[in-house]
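As you look at this complex, bear in mind that one protein chain is not there, while each of the others sits in place.
And now, chain A:
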Amino acid sequence: MIPGPFQFHRPQSVADAVKLLSTLGDEARPLAGGHSLVPMMKLRLATPEHLIDLHGIGSLKGIRREGDTLVIGAMTTQHELVASPEIAALVPIVKETSLQIADPQVRYRGTLGGNVANGDPGNDMPGLMMALGARYRLEGPDGARDVDAVDFYQGAYFTALEPGELLTEIAIPVPPSGHGYAYEKLKRKIGDYATAAAAVVLTLSAGKVATCRIGLTNLSETPLLAEDAAACVIGTTLDEATLAKAADLARAVMQPAADGRGPAEYRTHVGGIMVMRALKRAAAKAV
């Protein structure tokens, strides 16, 4: 439980961080909250020679509204998401989900950027960002580019980030007022990753589902957008038969691993249950 030797850097700007990352190459890792990287280093499963600590970069913090978009700096902590009045008013599901990440101590340190950029399928935010249609700003030696959350994840710990690139911002389109939302997470205990979790954002029109997006956490190598499941509820009142159908369509895209949380069959089954519960609760909140 003792990490190997490494060099510690604390750049003061994104440009400096990107420069360090691109010149030091594969042996450099950016350090945000450290809740994934540091334990891996202590187990020597990760042995970066250089740690680029991002805590010195003020511009990576904060939440601001730009028109219909909420822009969140990558180094904004989960605690700051929980405490933010803008988040609570405009995208309350981000608050609800943040509160299901680990425990208060972790949330004081853990960041939104670290959570979405690490590519860990167990992280709660990526599936939610897919459901919200979020975009990530990636800055690299050749400038900045935006990638949709749904296109970002390629495999466990594999993402669209190119060498030298840093995820700097998360842009969330503000959902329409009156939207319904729910993040249903089944976990073994506080602090655990999801056995299965589903994020639902929907709108109703005349009592029927008008729009719906469903994100899934820890049910495959990457977070998932359950598109068929979401499509099948449009125009319905979410009757029991529709819910069951949505659960089955969502299950069809799940490929969870067997682990201490249960065999794949169980995790797929409860994944469907989480989808049904999230749909029901989201609809109940929508106006």
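By our rule, a residue touches a chain if its C-beta (ideal position, glycine included) is under 8 Å from a C-beta of that chain, and two chains touch if they have at least 3 such contacts; residues count from 1.
Following the convention adopted for this analysis, contacts and distances are computed from a predicted model.
As a check of understanding, state which of "Carbon monoxide dehydrogenase large chain", "Glutamyl-tRNA(Gln) amidotransferase subunit A", "Amino acid ABC transporter ATP-binding protein" or "Chemotaxis protein CheA" is the UniProt name of the chain not shown.
Its record in UniProt gives the absent chain the protein name "Carbon monoxide dehydrogenase large chain".
Out of A:Gln78, A:Asn115, A:Thr195 or A:Asn218, point to the residue that touches the absent chain in the complete complex.
A:Thr195
Sort through A:Pro5, A:Gly67, A:Pro85 or A:Gly143 and give me the one touching the missing partner chain.
Residue touching the chain left out of view: A:Pro5.
Which residue from A:Met75, A:Leu138 or A:Leu186 sits in contact with the chain not drawn here?
A:Leu186
Tell me, which residues in chain A touch the chain that this view leaves out?
Looking at chain A, the ones touching the missing chain are residues 1-2, 4-5, 44, 103, 186, 188-192, 195, 259-263, 266-267, 269-270, 273.
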